[in-house]
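The structure under discussion is supplied below as structure tokens; questions concerning it will follow.
Only one protein chain is missing from this complex, and each of the others stays in its spot.
For reference, chains read A and B in written order, and residue numbers begin at 1 within each chain.
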Amino acid sequence: MACRMQISRHSRWRRAFDGFGLPPRFLTLALLGLPGLASAAYNFNFPEPVTPIARETLHIHNEFMLIITILFVVVFAIMIYSMIKHRKSVGHQPARFSGPKGATQWFWALIPFAILLFIDFVLMGIPAVKAIINMEDTQTRADMVLKVTGMQWKWQYEYPEAGVKFISTLSTPRDQISNAEAKGEHYLLEVDKPVVLPVGKKVRILLTSTDVIHTWWVPQFGVKRDAIPGFLRETWVLIEKPGTYRGQCAELCGKDHGFMPVVVHAVPEPEYLAWLEAQKAEATAAAGGADRAWSSEELMTEGKAVYEKVCAACHQPDGKGLPPAFPGLAGSKIVNGPLLDMNGKVIKDSHVDRVMHGKAGTAMQAFSASLSDVELAAVITYERNSFGNSKGDMIQPAQIKALR
Amino acid sequence: MNAEPTPSAFSDDDLRRRRAAARRLGWLLAAFVLGLYLIGLLIKR
Partner (left out) sequence: MSIATTHPGGHAAEPYQGGLRRWLTTTNHKDIGTMYMMFSLIMFFVGGLMILAVRAELFQPGLQLMKPEFFNQLIGIHALVMIFAALMPAATGFANWMIPLMIGAPDMALPRLNNWGFWLLPPAAILLTLPFTLALFGIGDGALATGWTFYAPLSVQGGMGVDFAILAVHILGISSIMGSINIIVTIFNMRAPGMTMMKLPLFAWGWLITAFLLIATLPVLAGAVTMLLTDRHFGTHFFDAAGGGDPILFQHLFWFFGHPEVYILLLPVWGLMPHVLATFSRKPTYGYKAQVYSFIAIGLLSVVVWAHHFFTAGMPVPALIYFMFSTMAISLPLAVLFFCWIATMWKGAMSFETPMLFAIGFIVLFGIAGLTGLILADVAADAQYHHSYFVVAHFHYALFAGGIMGVMTGVYYWLPKWTGHMYCEKLGKLHFWLTVFSFNLTFIPQFFLGLAGMPRRIPDYALQFAEFNAISTVGAFILGLSQLIFAWNIWITVRGGKKAEGRVWESAEGLEWELSSPPPHHSWETQPVIK
């Protein structure tokens, strides 16, 4: 895999340079005079496109780069010629004109603008309009739907037709980020559970968010779209080549904005269907789990896993939080408050209420939408019995189910 | 454009008139700004 990436990167350069006409890599190195950097990985253009949109975008980009490079060279060649010829030190006598005179001069003065008008609205404008219409056409012959939900700071993926949904979070160890251990090959661009999509199918992607605005971006798909809380936005991809494609959240969304990557596994359709079946089976098993009684050990083990995946980014692994924005859970009044009222209902602003329904106007979101009954019960139980909290009580998945 | 200082001075009257006009226009622009602000504030979809 790594080897193939390497090769494709090389050919990527070559394609990029075809558009430019001059090798910027060489220029950069010459500028620095640091031949030692020659072995490092430089990318001078978009990564290899794997969807029709990305290919079109790369094509448009190369074409535009060529156009503006020509404009730049021509305009400034004229200026530099003038700077060399019309200087005081070579004894040039200044002319006195202050505008075009006569039909010929007006003609030549207006020509550049006619050319620019043509470039803007014809040369660049027409392909752009075509590309936009293609890009926004999310519905024609769409084979399937993927729903993407941005959350601080993870992505949730849902396959509405199959009833499968899961959360995908950064899997790079914290020690790598704090430089305590060597960084892996896909540092910051790796997740615990990548989203899997079939190759050669038009996937309509619906986007939304539970808290702030996020932006879903995979450079090789040529697709970037905001996920806006309370609204649906859409885009589409048709991946042409199996592989692993990596991207990131592109809209500043709070403290861990840099740590919510997107990883997509594109696989042939049979493989995709098999994967989907496995996910369904897992989901059924998990849903079944909600109906049985769980022991406190089971809940604590599951709860720790959920906590570290979902909660620890804000409330910290040790439960101390990052006050004032992210309050600590250790010794917290809310966490150490009563679990449910006498009738087994949720008490307003209690621990269960916070976890299930969030707190408006803060980063604390309503997890009832994204976590399963088991996960909710487990994480609530875990929080009440960790970080020095010792309530000793527990809540069953079945209770959560009833509370929804 | 050529310019040269002349011995004639800004007369008191002239200056006073110009400043009064400037003040009037200034208040007018301020009212415009306030109006825009209120529209911006009260805008509803």
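Keep in mind that, in the parts below, contacts are C-beta pairs under 8 Å (C-beta built on N, C-alpha and C of every residue); 3 or more make two chains touch, one makes a residue touch a chain.
These numbers come from a predicted model, not from an experiment.
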Practice problem: Using the contact definition given at the top, list the shown chains touched by the missing chain. | Solution: A, B
Quiz item: For the chain left off this view, which of A:230, A:270 or A:392 is in contact with it?
Solution: A:230
Quiz item: Which of these, A:238, A:363, A:376 or A:394, touches the one chain of the complex that we don't see?
Solution: A:363
Quiz item: Which one, A:144, A:250, A:334 or A:403, makes contact with the chain that was left out?
Solution: A:250
Quiz item: Can you name the residues of chain B that touch the chain not displayed here?
Solution: 1-12, 15, 18-19, 21-23, 25-26, 29-30, 32-41, 43, 45
Self-check item: Interface with the undisplayed chain - residues on chain A
Solution: 24, 28, 31-32, 37, 40-47, 53-54, 56-57, 60-61, 64-65, 68, 71-72, 75-76, 78-79, 82-83, 86-89, 92-100, 109, 112-113, 116-117, 120-121, 124-125, 127-129, 131-133, 135-136, 176-179, 183, 185-189, 211-213, 215, 217, 219, 222-226, 228-231, 233-234, 246-259, 322-325, 360-363
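The rule we apply is simple: only the chains that are shown with their structure count from here on.
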Exercise. Could you please state the distance in Å, as a whole number, between where the Cα atoms of chain A are centred and where those of chain B are centred?
Key: 50
